[in-house]
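The complex is shown incomplete by one protein chain, all other protein chains being positioned as in the whole.
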Amino acid sequence: MTITDVLERGPATGSPAVRVNDFSINVASPNGSGSQTSNMVIIRALFQMGIPVVGKNLFPSNIQGLPTWYIIRLSKEGYLARKEGTDILAAWNQQTLAQDVAELAPGSVVIYPLDWKQEISRDDLYIYRMPIKELMDTFDIPRELKSRVANMVYVGGVSYLLSIDLDAVEKALSYELHGKEKAVRLNKQVVQAAYDWAKANWSTKIPYRAEPMENSPVKGKFLAEGNAAAGLGAAFGGVSVVAWYPITPSTSLIDATRIFLKRYRHSSDGKPTYAVIQAEDELAALGIVVGAGWAGARAMTSTSGPGISLMAEFAGMGFFAEIPAVIWDVQRVGPSTGLPTRTSQGDVMFTHYLGHGDTKHICLFPASPAECFRFGWESFDIAERFQTPVFVLTDLDLGMNYWTSEDFEYPDKPLDRGKVVPAEDIKKPGDFYRFVDVDGDGITRRTLPGTDSPYAAYFARGTGHNKYGVYSERSDDWEENLQRIFRKIDGSRDKLPQPVVSRMDGAQVGIISYGSNEPAIVEARDMLAAQGISTDYLRLRALPAAHSVHEFIRSFDHVYVVENNLEGQMAQILRLDVPEKADRILSINKQDGLPLTAKFIVSKFLEMEG
Amino acid sequence: MTITDVLERGPATGSPAVRVNDFSINVASPNGSGSQTSNMVIIRALFQMGIPVVGKNLFPSNIQGLPTWYIIRLSKEGYLARKEGTDILAAWNQQTLAQDVAELAPGSVVIYPLDWKQEISRDDLYIYRMPIKELMDTFDIPRELKSRVANMVYVGGVSYLLSIDLDAVEKALSYELHGKEKAVRLNKQVVQAAYDWAKANWSTKIPYRAEPMENSPVKGKFLAEGNAAAGLGAAFGGVSVVAWYPITPSTSLIDATRIFLKRYRHSSDGKPTYAVIQAEDELAALGIVVGAGWAGARAMTSTSGPGISLMAEFAGMGFFAEIPAVIWDVQRVGPSTGLPTRTSQGDVMFTHYLGHGDTKHICLFPASPAECFRFGWESFDIAERFQTPVFVLTDLDLGMNYWTSEDFEYPDKPLDRGKVVPAEDIKKPGDFYRFVDVDGDGITRRTLPGTDSPYAAYFARGTGHNKYGVYSERSDDWEENLQRIFRKIDGSRDKLPQPVVSRMDGAQVGIISYGSNEPAIVEARDMLAAQGISTDYLRLRALPAAHSVHEFIRSFDHVYVVENNLEGQMAQILRLDVPEKADRILSINKQDGLPLTAKFIVSKFLEMEG
Amino acid sequence: MGRRDQVNVLGLTKKDYDGAPSTLCVGCGHNSIANQIQQIAWELGLPQHQVIKLSGIGCSSKSPAYFLGHSHGFNALHGRMPSVATGAVTANHSLIAIGVSGDGDTGSIGMGQFKHLIRRNVPMVYVVENNGVYGLTKGQFSATADQGQFNKYAGGINELTPIDLCFEAIISGCGFVARSFSGDKHQVQELLKAAVNYDGTALIDIISPCVTFNDHEGSSKSYAWVQEYNEVINDISFIPEQPEIMVNYQEGESISVKLHDGGIVHLTKLDKSYDPRDREAAITLLERYQDPDKIVTGLIYINEDKKTSTQILDLPETPLVHLAQSDLRPSREALADALNTFRM
Partner (left out) sequence: MGRRDQVNVLGLTKKDYDGAPSTLCVGCGHNSIANQIQQIAWELGLPQHQVIKLSGIGCSSKSPAYFLGHSHGFNALHGRMPSVATGAVTANHSLIAIGVSGDGDTGSIGMGQFKHLIRRNVPMVYVVENNGVYGLTKGQFSATADQGQFNKYAGGINELTPIDLCFEAIISGCGFVARSFSGDKHQVQELLKAAVNYDGTALIDIISPCVTFNDHEGSSKSYAWVQEYNEVINDISFIPEQPEIMVNYQEGESISVKLHDGGIVHLTKLDKSYDPRDREAAITLLERYQDPDKIVTGLIYINEDKKTSTQILDLPETPLVHLAQSDLRPSREALADALNTFRM
């Protein structure tokens, strides 16, 4: 075996046709090694070239050392769901090398450090090796930076192999390093050196290529995490009290909220027009939000599964005492602490009914960063209009991964504060009663503490009360009150974000889904269409479900509800909504911590269609 | 108006036929006035006479002063559900007198103090007055006892009017006052004096009479609260760690547990074979139970709605980490703090799915004191057999009211500790893995801390793990593990307390219910049968529902699920179980804080049958 | 108390500060405290619409319904008043917040929220109506029950270390720590007045006997016991306004502490060596009064220099709830700018 053999080796099977802008790169690295910057540089460089691209970060629940995989999919057709399988593996984690390589399909490419002793025995792969230490030694890099910058070596290698534009890489670097010139220069040098080294030492060509796209479907778009978009949305929604407790994968939503609030939300005297409070736990976080909402602020919190469990009591109180609140649930895998760094849609049912006794919450399901932004502000309008806690259910995949996004639309309506009665309207006793259903829509009027009228005050409470807001244990008061609240919630169906329906000619079957499954469904429908199967697709955006969702279900012999949980939770809720179709509402679902793939959906669909 | 007019007045309408052992007495009094003893004396005296009788205590969420109604129903046929309407009102609460009287049907009887100025203007009632002060002044009663003993005045009045046997009253008094002779004598004297006074001053006869029953259906039976029975059951179930936090209406369950443990559960050295810990809150209560269950104790807690909300996180962990635990939920009206002293079945759905992520708990639904006793011990067998938290859902009505009960059966099987592996069986690595499904039933083996083998230890956790109990973030491990847990829970269906079915010839329709609705259903079915409508009745005793429940549903065109909550929660769960019948599973439900009545069920039934 | 028709600065009678009729037991200490709150609100001329009353769950937590009927109230969840108060005060710091809790509500289920509210120094009056038991659930021991106490409703003797809420508060950084006794109306009133005028969390732990479940002989939370063992550390009076800022910290027999609003707390020392501005002294005092038969009441600690949550959060003078749409929704340009941050 010559030195060239060691540096580079092609598969024994001969080389297949070249795939342009349609393959996956998997970077395996240990957590905390700083590889995230390198991965972002690759993805941003590709995006810069006009190639639709998406990255899924599979990171561990730990700070340093455990395996991380960052999977980048290029799709010239613009399919941006997760896809199973890796075509190019940058194997930067010695611990998982063997397993990562074992999982590759024949014809895949592996790049890994020459510094390691391990050899790869498979002869059906393209194998490239790069000398990290040797390359790094040519630079004068401070010791503490070395290991981070070393990750730029695979950026250079991958760029060379795929012909990624180095100018695009530089732009990406500059963005990722916030334009810090020195850092950009240093990193760029390493990428360049690695690129040059690869060019000099590798000769085989691989059948994968990244090519700039002229009429790019991502033109004018940008990459964004749902959590950042949500935070921005909240800032534009006029949130003024944020209370939270750290938890993955929700933390970055609050981080973004704080950043955008700091940037855009100061009063004329330069003071912040908001407060962000890190609570001692999730019970307190929602308690603060409920207190602030009662006092008249737009208040929100964000959490994930365990926090939702802890918020149950306050959620029920908010529902029953009719206090506006916005709660984001960036879902991760449960039950229990579960998999904190894996994605899921497993809280749908629990959250919809959160709280003991008869309870039913309004839930919103954003499916893109743009929708995270929109629901970021609109959730407050909904919460104040319906005087109730509103849950926005997103997930780790949408929240923490980078999705391609169009521009967010500026709010198309002013803040809706709902039925708040000002002091001027309350001149005498009887001008205001908290729970009298004046308008017949179940939504009663409220006052805020501080309203300067002796008849404005009422007592907020989680105990039984009559329509005048007076404590009551009477059966008729209880029934009247709770039934009205349910009428209010039920009445919201057609006033919440309405479903988005996409039809195909001659569709005989309907697909219903929600949230982050969107890209996989789009792709799956195209795959089915390619097989001659037309489908109509309804994307649900809120619970309680609009009547049009029921109509959609009734209009088909059967529908499939696609979702990322074990029990088919949304399917269950819809079965209860449309009982006469309950056995024709079928579940395509899975819960393994990863975003759904089109392939899974298609194969399940075909299997179930029989 | 002569003095006689004031003391006694009959209705203007003339007197109807006498009703024997088939009417209701309502004692209205202020809370904390000690009337509970008097009421219990009446009910026990009637019971002593062989009359089937039941009392529903409608008490306020306060300690002193707010209105309380104690409604005693006599039913010679043995119908012991709540019945709407009062025939005899002992109006001992000045505050509610007017309203209480206003609600009476013509021909009803009112007894109220002569000491009050209020006159009753209705002329369609029997009205009797009694001079409390005058009567009490004839006794030398310590000041602090006076107001309590004064309640015995209406006992005397009612006894006279209905011809209640004064020996029975004395027996009842003796029981209620724990045989304390002096107290019994004193109270008896007051009853007697009131009785004598009534005899001397009243002449009109009312059309209601209590008569001793020879072949009494309650012969050999006794009166018991479900909570007391449950506590006794726990003591016989070998509970060794009880952790709890006070909450109405669950507190008396723990009180009873402590009393019976103290009485029957000492080791040979005279030490208690149990520990009862008053926790700082419900989170800690379930945490203690989970810790004790993990360590191998039979551990339980008891709570009500708000506590269930607070237990969500630990419930999910117990489910996922597979730790036996028993949680009683003595339901009261929610959402939120709701009506703490009113009954409900409103936690069914929330508790069944308690915890974020996909979760499904085993729930038991006792319908009588005897079943509270049985589930009191059997719940531990189930929890240990299936290694999971078991929720026993009862309610205020069954828990805190006195129900007629037959003898409780001694446990018919020894303690079932489930698959606990002893040290002897673990000699070498591989002899024990915590989550390997050796038997294929989804139930894996466990060891207890302290097991003297180096290979016995495992790590309990709420995070992802593989079948060897090792922390894992792998998708396949997660799926395998959680699917197995659901297989385990699903596999319990036919091994939990099975439904009780009662059939009638020619029944075309099925009724499903559970828990404390039992007496109302029994009565409703008889009422329907009297109208020529036969029904079959299935009483569900556990979730997940047995296959025979599904069969029952499928065997009818449609079934009615009768329950005490707003959203028809059990109906919803069954709709998900039997989707093809979802629109034929109809709800007869109501939630106003009171136990359901047969009349309500019948009228709803007839209305829905059309 | 004032005659029935006497009016305060706002022209209101004390009756105008009435709440709903109490549903607590006759003789319950909590009723007296509710009356004192009503009294000082009237005396100080607090505008009721500017007051919020917050509580958890328990007999004590019911009491806000029984005073200041024209103030907004929030009867929250068991043990969770602190978080609700934090939210409300953050949303509108111009409100005068009065929280009422019980020893179970604060010391058992609410311990975490209590400690963290104090750490944040949320400006509010925090009254604990402390009776050593759970009144509303019928007499179980709470976490403040003294060791060795017997209570038949609680089923025996308490063997656990009691929680001293003043001690808890002071080590969590509370700048106004007082203990009182519902039977001492004057002290309760003056402490309340000072607390209302104090800028920060003002804790008043008031021993408030439960006549139904914990007023028997031998109960260290009974009227008789407290009357017997109560040692008043200082005699407090609050002077609402002082035209000139001319305060003499006359050491010796008395101490005056000027509050940020201009009011002055005047303390006549009963224990000559005790200075409630000295935290170490306060802590030592509390440590020396750990026995049930050593009950110290009065203003135990005061420190006006602590930053409040309002200051820490740097809130604008206009309360958050009164900000206009223009303050709450950034411009279209701002959105464009934000979107640019996403673009390379």
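For clarity, chains are labelled A, B and C in written order, and residue numbers in each chain start from 1.
By definition in this document, a residue touches a chain if its C-beta (ideal position, glycine included) is under 8 Å from a C-beta of that chain, and two chains touch if they have at least 3 such contacts.
Quick caveat, the model's predicted, so the values are computed rather than measured.
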item: Shown chains touched by the chain that is not drawn here; value: A, B, C
item: Residue of B:G85, B:P212 or B:G291 in touch with the missing chain, whole complex considered; value: B:G291
item: Touching residue (missing chain; options B:R122, B:R461, B:K495 or B:K599); value: B:R461
item: Hidden-chain contact residue, picked from the options B:T451, B:T535 or B:N589; value: B:T451
item: From B:F236, B:F365 or B:F435, residue that would touch the chain that is not displayed; value: B:F236
item: Sole contact to the chain not displayed, among A:L58, A:I132, A:A210 or A:I247; value: A:I247
item: Touch residues of chain C, complete complex, unshown partner; value: 108-112, 115-116, 119-121, 143, 159-161, 163-164, 167-168, 171-173, 279-280, 283-284, 287-288, 307, 312
item: Chain A, residues in touch with the chain not shown (by the definition above); value: 32, 60-66, 245-248, 251, 255, 258, 278, 280-282, 306, 336-337
item: Hidden partner interface residues of chain B, rising order; value: 44, 47-48, 171-172, 174-175, 222-224, 228, 232, 235-238, 240-241, 243, 260, 263-265, 267, 269, 271-277, 279-281, 283-299, 313-314, 317, 377, 405, 407-408, 410-411, 414-415, 447-463, 470-471
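The working rule: only the chains that are shown with their structure count from here on.
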item: Separation of chain A from chain B, taking each centre as the mean of its C-alpha atoms, in whole Å; value: 45
item: Chain B and chain C, separation of their C-alpha mean positions in angstrom; value: 39
item: Sites on chain C at which at least two other chains make contact; value: 77
item: Per-residue multi-chain contacts in chain B, two or more chains; value: 60-61, 66, 306, 336-337
